[in-house]
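I am attaching a structure below and will ask some questions about it afterwards.
Shown here: the complex without one of its protein chains, the others still in place.
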Amino acid sequence: MASQDVLREEPSRGSFINDPKIRGIFFQVLVVVLLVAGVWWIAHNVIDNLTRLRIASGFGFLKGRAGFDISESAIAYSSDSTYGRAILVGLLNTLIVAIVGIITATIIGFVIGIGRLSQNWLIRKICTVYVEVFRNIPPLLVIFFWYSGVLAVLPAPRDSYNLPFGSFLNQRGFYFPRAVWGDGSWLIFVALLVGIAMAWFVARKARQRQMATGQQFPVFWTSAALIVGLPLLAYALSGFPLSFDYPKQSTFNLTGGFQVRPEFLSLYLALSCYTAAFIAEIVRAGIRGVSAGQTEAAAALGLRSGSILRLVVVPQAMRIVIPPLTSQYLNLTKNSSLAIAIGYPDLTATAGTVLNQTGQAVEGVVIMMVIYLAISLLTSLVMNWFNAKMALVER
Amino acid sequence: MKHIAIGILGAATLGLMASAASAATLDTVKAKGFIQCGVSTGLAGFSAPDDKGDWQGIDADFCRAVAAAVFGDGSKVKFTPLSAKERFTALQSGEIDILSRNTTWTINRDTALGLNFIGVTYYDGQGFMINAKKLPGVNSALQLSGAAVCVQSGTTTELNLADYFKANKMEYNPVVFEKLEEVNAAYDAGRCDVYTTDQSGLYGIRLTLGAPADHVVLPEIISKEPLGPAVRQGDDQWYHIVKWTYFALLQAEELGITKANVDEMKNSASPEIKRVLGQEADTKIGTDLGVSNDWVVNIVKAVGNYGEMFERNVGSGSPLKIARGINALWTKGGLQYAPPIR
Partner (left out) sequence: MQEHDMSWVRTEMVLAQPAPAGVTGLGAWVRKNLIASTGDTILTIVGIALVAMILPQIINWAFINAVWTGPDRTVCATVAQGGIQPDGWTGACWAFVNAKFGQFMLGRYPIEERWRPILVAILFVALLVPMLIPKVPRKGLNAVLLFFVLPIVAFVLLVGGMFGLPHVETSLWGGLLVTLSLSFVGIAVSLPLGIVLALGRRSKMPIIKTLCVVFIETVRGIPLITVLFFASVMLPLFLPEGVSFDKFLRALIGVSLFAAAYMAEVVRGGLQAIPKGQYEGADSLGLGYWQKMYFIVMPQALKLVIPGIVNTFIGMFKDTSLVIIISMFDLLGIVKQNFSDANWATAQTARSGLIFAAFVFWLFCFGMSRYSMYTERRLDTGHKR
């Protein structure tokens, strides 16, 4: 029993200098002291520098008149708007290019990723080349390539390439007819919504019936008919209210229609191509992570290869895929800040201009950082929620 | 690995960190032995590296003049190329001693940005350039409605552009870039119809384009762009040295002192010339300023007088061939005027 008593005693490390607990507290206190001292020193320097040089500070400048124009804006903006609104315009532009880019990158990435596992040798090799090329060059270079290498050498507006449906492609961007909605066109949107709701309802009912009776129902064709047919019907009933505004040649540019600028186009294409290579690798790893036994068991149950992929492999692969996919989405959003190199007015670019026009560097950089952090946290939250939802499928 | 990192960081810090006590700029400059001069990343005629990497142009020469005044040697300058965005922080933080980077003097920059402009080394105005071959018939800026306009972001140019088109009720399509090279490339490639910046800049940029002869600068000048060097606030001595270097350049031209004749001029009979060149007995003009008494001699020997500097970099002696215009001396109908050195 004596030996146990010895064990129960306080660790006999000698002095308390060696006690891990006390040392831990000591180190933490030390770190806090150093940190506080560092922050105080920096704050002191900043305040000192700002007052000594009489540089304006504070966030009041956000209410000032911006005075500069922004080429692309999702909301009403003119040079009379405030600096705050200019930053908001930039934020929206960042979100637009990020969302469109994420959707495209996901589609390309899944196609290429599945292609890399194809039975077909040629397809496999093409997909491998794609992945190895784009993964190993900087995204900025891809952006420049699209911008200076491809889009900048397109013809001038007067020699535009004529594309189908009255659209044009030239060095000023891609122009296509803009839909002009006439009176009664709200009916079309209502019909579309009703169509989607009905398709969802049909899918639900069909599933219930299949569960109960085992009978199947052609859900896809019915849904397609509902979603496309109803709006078309509404269009006809309301007297064809839709017309198009076609781009036309004028002194300088094409006017009218809808213009997609080369800055947006090259950023969007580059981010999609680049991120798709990474998504493809994630998808490949995900699908390979589902054990072969699952596929074989499904085949033994008599499922066709399409159904195996859809019902057995993908749901399981998704669980492996989603966490790294999230970080790729975040990367794409963050890489959209490279827009500044080709003059697409994203958050970094507009906030940078504001920073420069007002001379308030500290505030400008802080605003940028906070907004990007917020976007990142929000995306992570959404994807975590989605991930948790997918994980529940497991029984 | 940790030790390696510390080793590398330590070595790098020792070598690259230029540290100095928070003393007067003149003392710091004298202690380190050179003037750190903030210039543009490359604007022909103002500050641009030549084939050998030496900086040429009015803005670069102005820094040499200050170095000549302080050290008696115009070569004791180091140049820091800065983008429009970095220029003010670089000066505010003490990274550079003079900002001589075709920067427009505005009240906001004097009051809210902590700068002190010392004068106007070049009176400029914002203009427009178009490709006349592609746009025949356009000969006024008022015909530019609907055009795509290339402009550098974060400049007064960007603001003037917005104001001008708004005032004249015209539409335009801004194509904005961070760096001058990018704006040049975009304009040359035809991304936009119009290039706008300071008119002197337009002449310089025109020369770097693929086919300079195709491009014309439109007659309208839409703003006042007084370009000048700036220093930090709060150091009057340094402010005076830089300011009076500028005035000395003007005074030398007014008195006919040139790089070639400055040594003869020392023995001139004119009391004014003798005074300016520091040949008066017991003169204290230079030492009161904080430099040697023959500072004007040094300046003129290094870069010549203002007129020589102008002609060499942007005027008849340069490819830009810009006329003196309002940048002539006040005696010749221009705006350049120096208070007396006495």
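Each chain gets a letter, A and B, in the order it is written, and its residues are counted from 1.
Operating definition for what follows: a contact is a pair of C-beta atoms (placed from the backbone, for glycine too) under 8 Å apart; a residue touches a chain by one contact, two chains touch by 3 or more.
Keep in mind it's a predicted model, so treat the numbers as computed, not measured.
Considering the intact complex, the chain excluded from display touches A, B. When the omitted chain is restored, the residue from B:Asp73, B:Glu95, B:Asp163 or B:Glu220 that touches it is B:Glu95. When you scan A:Phe144, A:Phe217 or A:Phe258 for touch with the missing chain, the hit is A:Phe144. In the complete assembly, the contact with the undisplayed chain comes from A:Val153, out of A:Ala37, A:Ala74, A:Ile103 or A:Val153. In the full complex, chain B touches the hidden chain at residues 1-5, 7-9, 11-13, 15-23, 28, 41, 49, 53, 78-83, 85-86, 89-90, 92-95, 178-179, 181, 184-185, 188, 207-211.
Panel shows chain A; residues 20, 24, 27-28, 31-32, 35, 42, 45-46, 48-50, 52, 118-123, 126, 132-133, 135-141, 144-145, 148-150, 152-153, 330, 334-335, 337-338, 340-341, 348, 352, 355, 361-362, 364-365, 368-369, 372-373, 376-377 of it touch the chain omitted from the view.
The rule is short, and it goes like this: only the chains that are shown with their structure count from here on.
The mean-CA centres of chain A and chain B are about 43 angstrom from one another, to the nearest whole unit.
Looking at the complex, you find that chain B touches chain A at residues 84-85, 88-89, 92-93, 108-109, 111-114, 134-135, 138, 143-144, 146-148, 153-154, 158-159, 161-163, 166, 172-178, 182, 185-186, 189-191, 193, 232-234.
The part of chain A that touches chain B in the complex is made up of residues 49-50, 52-56, 67-71, 78-79, 148, 152-153, 156, 171-172, 250-253, 255, 262-263, 340-343, 345, 349, 352-353, 355-359, 361.
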